[in-house]
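All protein chains but one are shown at their positions in the complex.
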Amino acid sequence: MPTPTPTTIHDLLGNTWLVLLVATAGIMAFLTVNTLFLVWLERKVSARMQNRLGPTEVGPAGLVQTIADMLKLISKQLITPRLADKPIYHLAPWLIFLPILAAVSLFPFSESYVLHDLNVGLILVFAFAGLTILAIFMAGWGSNNKYALLGAMRSVAQNIAYEIPLMLAALAVTMHAQTMSLRGIVEAQADLPYIFVQPLAFVIYFISGLAETNRAPFDIPEAESELIAGFHTEYSGMRFAMFFFAEYSNMFIVCMVATTLFLGGWHGPFGLPGPVWFFLKVYGLILLMMWFRWTFPRLRFDQLMSFAWKILIPLALFNLLLTAFIMKVVA
Amino acid sequence: MSREDITLLKESLGKEELLRTLDDGEYAKTGFNYRSQATHDAIPAIAQIYLDRGYFLEMLTCLDRLADDEIFRLVYAFNRFDRCERHALDIDLKPTQAVATISQIHRSANWFEREVCEMFGVHFDGHQNLKRLLLPEDTDFHPLLKDFGRIEDAP
Partner (left out) sequence: MKPRKDAAALLDGETYFLNMGPQHPSMHGVLRLLLRLSGERILECEPVIGYAHRAHEKMAENRNYQMFLPNTSRVDYLGGMIYNLAYCQAIEKMLEIEVPERAEYIRVIVSELNRISSHLLWFGTFLLDLGGITPFLYTFDDREEILNILDRVTGSRLTYSYGRFGGVTQDVDQEFLSMSTAFIKRLRTHFSEYHKLVTGNVIFQGRCRGVGVISPDMARTYGVTGPCLRASGIPYDIRKAEPYGIYDRFDFDVATRNEGDNFARYEVRLDEMEQSCRIIEQAIANIPEGPIMPAKPKKRFKIPAGECYFAVESPRGLMGYYIVADGSDIPSRIKLRTPSFSNLSSMVEVLADTMVADTIAILGSIDLILPEVDR
């Protein structure tokens, strides 16, 4: 069956600036609704796991709770530390989620819904994710606070360390799909999702993804009981909301990449539309992340780093070698 | 307590009869198996003997007896882990007299002595960090003295 030609928004709207505007607005709206939903989901999931109810008052089953919290955060006073490095301090919350907006535009939600289908889409997603590290360090440095700086340094070290196995695992998938275009990778999984072909890579990717998003058990940079709130200690009100927003959006991106690379993207066994399958898989992975957070204690920082450098990276390299060997010799 | 321990302690206490073995009735009433009294300069040697013999410093406190006998009485309690053998050691001090510290020998005495110093004003010679423990750093009164903070004196 021939692949349907994707209808690009360019054809629909014609004007590039209009395209950008619509796309940005659309992605912002999508991410906002997504974050609102995810925050509620996290609170409900954690509550049920802990024998509690979670939000129940505001809206049906507490669904409007996050909106109430956002309203509260918006109304808070924005306190800036007197000795903070003002340009860096103010830029950090913006820089942390703008790259995510760009990254979302690269994903294929179905055969026909893709905003930008670049043939190096995968690399670009990782490049954008790397920008958030910069923003984290800016937040920690600009706050002029020992705790924030400690948290930021730990976060940067952690992110850099776990980027490597992340990309090595993705590289293994690329070797199978023979392309770095995200759409191409999903199309190559039409018969069998890559999780069955590369289970080790999936595990490595998922664990590294947890560490990239600073989720438990890798949440030392934000560990409440150790460093107050880590790199975003000195941010209040709406600025704090942006960090929060960025964390959940980051989680979403990581799970979208995992779905695209390993779970077959929009493919499904029976006749639901592509985007439905895509989101089912993404949210399934997000639920898994939430499950991990509320079950495990957190790793100490040096344990975290040695796990990345001494265990994950050798495993990921071994996986690459094994893949190369099997592909060359066996297949 | 073994015979040689008792002899050793008596020698360092300097006075022959002052290590009293309390009979069971007195233990039942007071919780101590042995009572002794010493002078303020004998305490480091005694504390060393107790440490070497396997005792730990259970408690160190002070009693304000200025009204009755015009002395401060320091009470040390030593005990063992392998059997219950609680020794009470009393040291009577005149109001401005200082006593040697045992915080290098029994580390728990470090904080006990700091507390006694801030609450009663007793000075421990040789203590490396005799500043306020529970009270604010700049406190210049000693709360547990009997003539401090009496309800009758309240406005």
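Each chain gets a letter, A and B, in the order it is written, and its residues are counted from 1.
Convention: a residue touches a chain if its C-beta (ideal position, glycine included) is under 8 Å from a C-beta of that chain, and two chains touch if they have at least 3 such contacts.
Predicted model only: the values in this text are computed from it and were never measured.
Across the entire complex, contacts from the unshown chain go to A, B. Set against the missing chain, the residues B:L57, B:L93, B:C117 or B:L130 yield one that touches it, B:L57.
Among the residues A:D69, A:D219, A:E234 or A:E247, only A:D219 touches the chain that is left out of the figure. Residue A:R298 is the one among A:K44, A:R183, A:K281 or A:R298 that touches the chain missing from this view.
Seen across the whole complex, the unshown chain contacts subunit B at 28-32, 51, 54, 56-59, 61, 63-64, 75, 77, 81-84, 86, 88, 106-108, 110-111, 119, 132-137, 143-144, 146, 149-151. The chain not shown here touches subunit A at positions 46, 49-52, 146, 216-217, 219-220, 223-226, 228, 294-303.
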